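One protein chain is absent from this view; the other protein chains keep their places.
Then we have chain A:
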Amino acid sequence: MASGEEDRTVEEKETNNKKRTKGAIATAWLTFYNIAMTAGWLVLAVVMVRYYLQKGTHKGLYKNIARTLKFSQTFALLEVGHCAIGIVRTSVIVTGVQVCSRIFMVWFITNSIRQIQNEESVILFVVVWTITEITRYSFYTFNLLNHLPYFIKWARYNMFIVMYPLGVIGELLTIHAALPYVRRSGMYSLRLPNKYNVSFDYYYFLIIVMLSYIPLFPQLYFHMLRQRRRVLHGEIVVEKDE
């Protein structure tokens, strides 16, 4: 072999090695991340169950879980980064929208409007999120370890049928309950006149958010139903969001 060709194969081998190492690091990090998130949401589930068994009511529960909920849900921002750098093959925009809507519920509704923190609707969507996220993150974890038990796959592609609408109901009821307090306090709002010549009314913004569920929810729901049909009843499909 001429020395030129030898150099090329050595270079190719080096690039392939680099790719393999990068792939291994990415897999290791993602496995750690998904295990950590599964654990975080499991902790949340345990705290909620224990509280209800001890106190028999959901009043005051939010204060107990607030920190863990904020931490776990905010950490999910990393998932947008995973898509952006390409170690997870999902659209950045889709993941971004999903994570942002969760962050919005946690930080800009439940955390900042104290008066609604003991509403039943809050417990409803937190329970739904907990079940969904434990299923989802353990699905990803097992997938990465190449050892996917069928019941996890079944759970991920069937529970959403009930969980998703329940979660939406919880979120909408919570926003609706918050409206009178937002209006009265004028929070997060900017009135005229001001030097930026712009105004923002959080109350009307929340109403628009609620209305936007009408077109968005069916689209996402049917997308998931289609994915379910393909995965459970069809050809072998590479799961896109690992």
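Note that in this section contacts are C-beta pairs under 8 Å (C-beta built on N, C-alpha and C of every residue); 3 or more make two chains touch, one makes a residue touch a chain; residues count from 1.
Everything below uses one rule, namely that contacts and distances are computed from a predicted model.
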In UniProt, out of "Very-long-chain enoyl-CoA reductase", "Serine/threonine-protein kinase 19", "U3 small nucleolar RNA-associated protein 4 homolog" or "Myotubularin related protein 6", the chain dropped from the view is recorded as "Very-long-chain enoyl-CoA reductase"
Sole contact to the chain not displayed, among A:Gln54, A:Asn146, A:Asn197 or A:Gln219: A:Asn197
Of the residues in chain A, which ones touch the absent chain? 192-199
